[in-house]
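These notes are about the structure you will find just below.
Missing here is one protein chain; the remaining ones are kept as they sit in the complex.
The first chain written gets the first letter, and so on, giving A and B; residue counts start at 1 in each chain.
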Amino acid sequence: MIGQAATRLQFRTPGRGLTEITREVSAWIDGTGIETGLVTLHCLHTSASLLITENASSAVWRDMVAWLDRVAPEGGYYAHDDEGPDEMPAHLKAVLTGVNLSIPVIDGRMALGTWQGIFLAEHRRAPHRREVAVHLLGE
Amino acid sequence: MIGQAATRLQFRTPGRGLTEITREVSAWIDGTGIETGLVTLHCLHTSASLLITENASSAVWRDMVAWLDRVAPEGGYYAHDDEGPDEMPAHLKAVLTGVNLSIPVIDGRMALGTWQGIFLAEHRRAPHRREVAVHLLGE
Partner (left out) sequence: MIGQAATRLQFRTPGRGLTEITREVSAWIDGTGIETGLVTLHCLHTSASLLITENASSAVWRDMVAWLDRVAPEGGYYAHDDEGPDEMPAHLKAVLTGVNLSIPVIDGRMALGTWQGIFLAEHRRAPHRREVAVHLLGE
């Protein structure tokens, strides 16, 4: 019979960049005993976000962070800068990449491709403590 | 036992800009009696979309609309302009921001961060009537 489980996972980010969280999410799924279902991750912030990309190359992660800086640059573009010049670009990057992900779980594992990893993307310059709500429906 | 509910919510947009819909979605969830589960929102259009960003600053919303205009500008770039110069940029912005969101519901409330609001983003210049399908699985 279909049931559900939910939690909140905490992560510390070292400032702007990507932190892989695949292992933490997988470990929590394992603990629920649910074998088949749907896992949803929701990042509770507006200047950090979630994305899926290559899990094997730190050059990919650096290129992605640099590209996000080009697409949503700091500078004199913004009316809102209450928390400094990196705040509004951080909001834009969070919208571009998105704050939630839903991934099927099959035979006890997320249906990720071989090269896919789940990343928490920190868009502020400073280190932050970030929270991700995780929810699993299945049996 | 897990059950489900679904509806379609209607919104009127005043033309290009963000309209917060968090309250309308929350009110509908309250009415279902489902306390824990997963809510999914799907915008039924290709020139309006859904996003999550800061709920407290209209400067953030203006900056976001201006940034979307810079990333997907009107102008001589497009083969498709059947409905005017703002149509193709609207399709691009809808793809960039996305038309669906899934958010865990815990203890009767969406697991949103303190500063997160759900917004319907209108990308056409003219006011429109927009429809969002809402679905909730849980108990």
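As a convention for this text, contacts are C-beta pairs under 8 Å (C-beta built on N, C-alpha and C of every residue); 3 or more make two chains touch, one makes a residue touch a chain.
The structure displayed is predicted, hence computed values, not measured ones.
The set of chain A residues touching the chain not shown comprises 1-2, 36-38, 51-54, 57, 59-60, 62-64, 66-67, 70-71, 96-98, 101-104, 106, 111-116, 137-139.
In the full complex, the hidden chain is touched by chain B at residues 1-4, 6, 8, 38, 40, 42-46, 71-72, 77-80, 82, 88, 91-92, 94-96, 98-100, 102, 131, 133-135, 137.
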